[in-house]
Each structure stands twice: as structure tokens, then as C-alpha cells.
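Dropping a structure here in C-alpha cells format, bear with me for questions.
As you look at this complex, bear in mind that one protein chain is not there, while each of the others sits in place.
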Amino acid sequence: MFAKSSNRVAVVASAQTSLKSRWANRQHVDLISEAVSAALKGSGLRIEDVDFVIDSGSDILDGRSISNCGFLGAMGAHHKEESRVEEDGLWAALYGATKIGAGSAEVGLLIGYSKPSEGDVSAFYWSQVEPFYQRPVGFGHEAASGLQAQSYLAEHGHSEEIFADVVAHDWAKAATNPWVETDDVPAADAIRASAVVAAPLRELELARAVDGAVAVVITSQRVAERVCPTPVWITGIGTAIDQHAFARRERGSLPAAKVAAEAAYKRAGIGDPTKLSIAEVSASSAATQLMVLEALGLASPGGAPALYRDGSEIHLNPSGGSLPADPIMATGLVRLSEASLQLADRVDHAPAGATSAVVHGAGGVGMQNHCVFTLEV
Amino acid sequence: MRDVAIVGTGQTVHARRRKDVSQAGLVREAVDGALADAEMTLDDIDSIVVASGPALFGAVNQPEKWLVDGLGGHMKPVVRITSGGGTGLAGALAAMNQVSSGFADKVLVVAYDKLSEGALQYQISTLYDPFWGREFAVGIMGFASAYWKARIETLGHTEEAAALVSVKNHKNAFRNPYSHVRKEVTVEDVLNSRPLAWPIKLLDVPPISDGACAVILAGDDVVPQVSAKPAWIRGMSYYGEADNAANRFMLQSVPLQLAAQRVYKKAGITNPRRQFDVAELQEPYTNFELSYYEGLGLCRTGEAAALIESGATEMEGDIPCNPSGGCMGANPIGATALIRLAEAALQVTDKAGERQVPGARTALVQAGGGWANLRGVAVVGADKN
Partner (left out) sequence: MEAKAATPVMMRGEGLGSAPGENPTFAGRIELPYTLTTGRAASVFLAELANHKLVGSRCEKCGDVAVPAQDFCAACGETTAADFEVAPTGALTGFTATPAGVLAMIRLDGADCDLVHKVLDAELADLEVGTRVAARWAASPAGSMLDVEGFEVSDAAAAGEWPQPFEATADVEPVLEQSYDLRLDYDHAFGPYYGTLFDGIATSRRIQGVRCPRCTCVLVPPREYCDACFVRTEEWVDVADTGTIKAFSVIHMEFVGQVREPPYVYAEIVLDGSATRLIHSIGGIDVEEAKERLHTGMKVRAVWKDAEPTGSLEDIDYFEPVFD
């Protein structure tokens, strides 16, 4: 996969805490250590075997600076190589994969976590906006999502009814996922009746922020073949960022996601991504989820709603995706964990016979930054 | 799996406050310097790693999302690494892995902090657990001075020895055109300076600076096309230690020793004092430099005071430490570790101007952050391993 390395990198184990609106009786460290210990359990690897830890979390969400520094023990990172990637956890996976690809380590532990219930999700996003032009007018995550949805509908002549189909599909999938806490699984009608919060988007059409942690163990080929009966191979990685000023970006599509996907497919030698078995993608809203699927080449521009209306060859978000459960900073790494567990057939919600997957994570207001992985068993 | 070299470096003119540039403009100034040094343009860069201190330093969360426009990062891989004071080296390590694996051929690492924007000590105090200790925290200074006091008692790292570090680094900073502080001081000046967190006094502490540094890394097959004088990264590592682990040893830094062990092994360093021609150490307080001498094996445990007193770490000594002036010349925290790496690269490529250690071919770099629990080490050489 890497141009200058013959080292293959495999996902050999992963685990997550339950993802829920509020883990009222757990600290960050409690969630993190729970995910890490669960990932190692039964993996054939012990904490002593882990060479390095790369973690994703947010100082602003955590309410403490350099928060990794205080969480090293819970992460199993004591006296290990460690770094914090302050971006969605899929970039931690990128870092870990290059480290193993470079041959400088064999076993990496990747961690993503957050507890948005303790802080202010809006502030997490508006604080990412430059403070002179956009921040003073109240621009943030909700407004970006609404504007993207409006442009998407206008560019393709769709009705806003399509969004509820996407959300209903993902919540129904999430209901089959034991790690997503779903008290009520809203049907399309209920979604269409929920309050408009970022016109034209309704409350349930925006991703639900949840608390949780995920841990993923990646290894070299040598270690994977020794410890894991069904290693899941990372075959491609791509990432790209869009410009900062939201008003000057494409609003009805996600060109950076397209560039990231094309880079990943090129590395993996994937010519036709619609032949992949599984897509586990992240999105801030039902509208951007459609845009992500199009950017990944799984549908033509404006064609993604048909994947929900008419059914799709590729299994879309068997885990439920990020709309029912968005553990900000961990969301993309949860997708990687999920796709790996599904490909290795270690979860009940795994689609039968799946052999390959595309995994997507994003960061920033209006999904400015994108990362794409491809996997196969 | 290929060797990686530094093919360009750039720094801003560091200052207490750079009112003329935004955070983005500050960063760009360093990038322009690195591109000019490497004779490249932004178009040549495949991937960008941004490193900076905590978001609270600049009131912008995930600031790479804003800086990307000034980095020419549109549609490229851009990611930010944050790891406290040593984050510049942590960022370089991420970039090194990108190049070594072949994920990218030419990676721009840029590190910065614009500390004049906010209230630094309080910002640093937010490192502490909100339940446990934040109310008593004094940035990291209270902590750093407390363990220095313990080292004074046990290892003889005296106030006078630390003052010599301040004198040396101030003197060296005077020769560095990027320095923010250009003032020679005497041992008496340091000892008589105002106590901030006793035994730490004003002149034991580096300035608070606005500044940025940029470094361009390239893979060995690309290097001949882009640089006649590469500085090879012969080893680099960054270790963590749980801050409040049981019986955490505070007199020497275990993660520093672990990082040094790993890097020395890779680079074939068995006698650091003899094999290194020069060292660039990130000393947020003078006493840390003394501790690093021991942790990095430049002298034995308890001999740091004797080492500085001997003059060995002066410009004319056998192991000059911080010919750049170290943090004492400028301390834009997030950039500081990358500045150490850039300075080491300048040394081994004979580009360090007035602060050049004659004939330097192998340089030691040290960086760190947090509660002295994040520690990085690198070896940079004119030759490959």
C-alpha cells in the first residue's frame, strides 16, 4: 500500500464502549481504559506487546489542555511512544499505519474518545472558526450543516423528504448494533416531524453527539499472522483538506472527500468502488452523508438518495454510522473498528460474505477535512 | 522504509509580540524561510503536519483548519499533532513516518505558538485535572521548581550551576539572528533576579515569545534532486509517562532515558559525550538542562553541575549545548522543539553562521512537554546511519 514499504498493516482487534448520549457516571479515563482493555482481551496481545499509542481527543471538549498528557495511564501508554493527533481518530490510524509501514514498530494501539456531554458541542465547533470574520457573526457547525443541505437539495432538485430516509436507515442499523444506545428508534415520519434546527435540517437529521471511546490494535503482517486468525488488511489511505472559509467552499458536494477517496483507491488499486462490500462513513448530517457517499464514488453526484430509496449493493453503515452516534474525535476510528469487526465476521450485524470496505472520517466545521481507508480480508 | 532527511528549515524572527502578523501570517513566515532554504515552492509539498501548543494558547481550536490557506494545503493531507512543549518534535516524528513509509515524499512540518495572545500561566494551569490540583497549579513552574529543589538536595544541581546555564544560553542567543532576547547576563544577575517560584528566578526562565519554525523532510530517493546538503535523521522517538503513576521517579526522566536509549541504538551511539559534536536541548527552565545532561548520558548522574562548570557545554567546549541559545533566546512553546531540530540540522550542514560549531557532523536533539512526562530525542547527522 505504501510506495516505499513492503510492510502490510492489519487491524487485528478493536473494541468500543457503548456509545450513548451521556455517560453520566464515567470519566474520560474510565471510558478509555475500558475500550483499551476490551480491545486487548482475546487479541493474543498484551499491553506489554504494544509498541506505541496514538490517540485522538480534544482539549476543548475535555476541558483540559494537552489532555492526552493526563490520560496516558488509562491509555496504556505509560513508558511507551505516544502522540496525540488532535483530529478525528481515523488520522490517528493514518499515523499508526505509517509508523508500522515505516518499519519502526510492529504493534500500535489507536484510541479515540470524547465526552461531548460534559461540554458544549457548539463551542467545540465555533472555536475552530477563525475569530475575525466568521466567528463574530455566529457561524458554526449547525449553520454550515443547514447551508450544505440547502445547496445539495437545490443543486440536484431533491426534496427535503430524502433526508429522513437516510436517518431512518441508519437508526434502524444502529438498533442492531449492541454498542449504540438507542432508546427510541425514530421512523421516517418521526424524523420529518422533528424540530427544524438548521433549516432545512431537522433535529434528527443532524448527527447525535454521544460519549464513548474506541480502541483499535494494528500490527505488522508478521505479528498479525501470528496472533490473528482473520487479520483485516489496510489496503489504501487518503486524506485531503478543503480551504477554511466556508462561504468559499463547494456547498453541495465535498471535493476534499473525493480527493481523499481517490488517493486511497489509487493506493489500493481499486478501480470501481461500488464493488466494495461495506461503506462505513461519517457525516455531520443526512445531507453531508449523501455528499460523502457521492464523493467516495458510490453514487453519481445527486445520486446517493437512490441508494436508500432503491436499495444498495454496497452495505451502507451496517453499524448505523455517525448520525445515530457521533462520538466526536472518535467517530472515524469507530468506523474503522466497525468495518474491521464486520469483515472479520466478529459481530452479529456483519453483512454476510463481506470481503472489502471503505471507511471514512471527517473533521472541521462543514466537514473541512477528510480521511479515507480501504480494507480487505 | 527509507531514510529521511531534513532538506529545508525556516524560522520567524521571534519576539515578545508580533503585532504585525496573525497566527497564520506568523506560520507562513517560517514556511517561506524553509521553502527558500530548500529551493521549493508550496506546490512541491505533498503533505503538511502542523504542531502547536494547546488550543487555549491561541483561542482557536484545531488551528490547522484556519492556517491551511496560508500553508498552500488546499486538497492536501494536513494533520495537527499536539503534545505540549515538545510538540514540534512530535510533529516531525509523524512527518518522518509519513516519508519513511512512502505515504509522502516531501512533508512540511510547521510548528508555532503566538503566546502573546493570551494569559500563559493560567492557560498552562489548565493542564491540571479540574478535580485534582488545578486550583494549586502554577503553570508548570511550581512543579518544575519543586523537583529542581529536590535535585538540589540529592544531585547537587545548585542554583549557581543553573545560573551558568542561563549565562551560557544568553551568551549564545546573542549570536543567533532569530533570538528574541539579546542580553548577556552574569551569574550574579541570575542569582539576584526576582524569585518567581523559588528556587526558579526570573533569569532561570526563558522569555514568552511569538514564533514559528518550519522544516521540510524528504525521502532518500528524493533528496539528491532537492538538496546538496541534507541533514539525515538518524533516529527520532517520543515517549510518554503517566504523570501520577505510582512511585514515579522524578529525579531523572524515565521517558527521556527510554527515548534516548531507542534513538542511540538506532544511530549507533554508545558514547554520547564523544560521538555528538553538538546538542540542542529544550530547556523551559535552566535546571532542566542540567537534568538533561544526565538523562542523555552526557555525564553521569549527579555530575551535571560539574559538567557546566567545566565549560564542556560552552561553544568552545567538547560538547556545546544550545549554540542557538536554546529556549533562553526565544520560547514560542509549540515551535521550540522544532527549532531545536532545525538548529541541529543547520549545525550538521554547516549553515549555522555565527553560532556554527566548527566541523559538526552529528547532533543531539532533545524535546519535551507536559509535566516533564513527554520526552523526545533525535539524532541528526551529516551522514546516514
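Here the chain labels run A and B in written order, and each chain numbers its own residues starting at 1.
We take it that contacts are C-beta pairs under 8 Å (C-beta built on N, C-alpha and C of every residue); 3 or more make two chains touch, one makes a residue touch a chain.
The structure displayed is predicted, hence computed values, not measured ones.
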{"item": "Sole contact to the chain not displayed, among B:V13, B:A59, B:V185 or B:A306", "value": "B:A59"}
{"item": "Absent-chain interface as seen on chain A, which is shown", "value": "15-18, 23-27, 29-30, 33-38, 41-42, 47, 60, 63, 72-74, 76, 78-79, 115, 117-120, 123, 127, 131-134, 136-140, 142-143, 145-147, 149-151, 154, 178-179, 196-201, 243-248, 251, 341, 346-347"}
{"item": "Where the unshown chain meets chain B, residue by residue", "value": "17-25, 28, 42-43, 56, 58-59, 68-74, 114, 116-123, 125-126, 128-133, 135-139, 141-143, 145-150, 153-154, 194-200, 242, 244-248, 250"}
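Basically, only the chains that are shown with their structure count from here on.
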{"item": "Approximate Å spacing (C-alpha centroids) for the pair chain A, chain B", "value": "33"}
{"item": "Residues on chain B engaged by chain A in the complex (per definition of touch)", "value": "1-2, 53-56, 59-62, 64-66, 68-69, 73-84, 90, 93-94, 96-98, 100-103, 123-124, 126-130, 219, 221, 237-245, 254-255, 258, 369-371, 373-374"}
{"item": "Residues of chain A touching chain B in the complex", "value": "2-7, 53, 58-60, 63-66, 68-70, 72-73, 77-87, 91, 94-95, 97-99, 101-104, 124, 127-131, 237-245, 255-256, 259, 363-365, 368-369"}
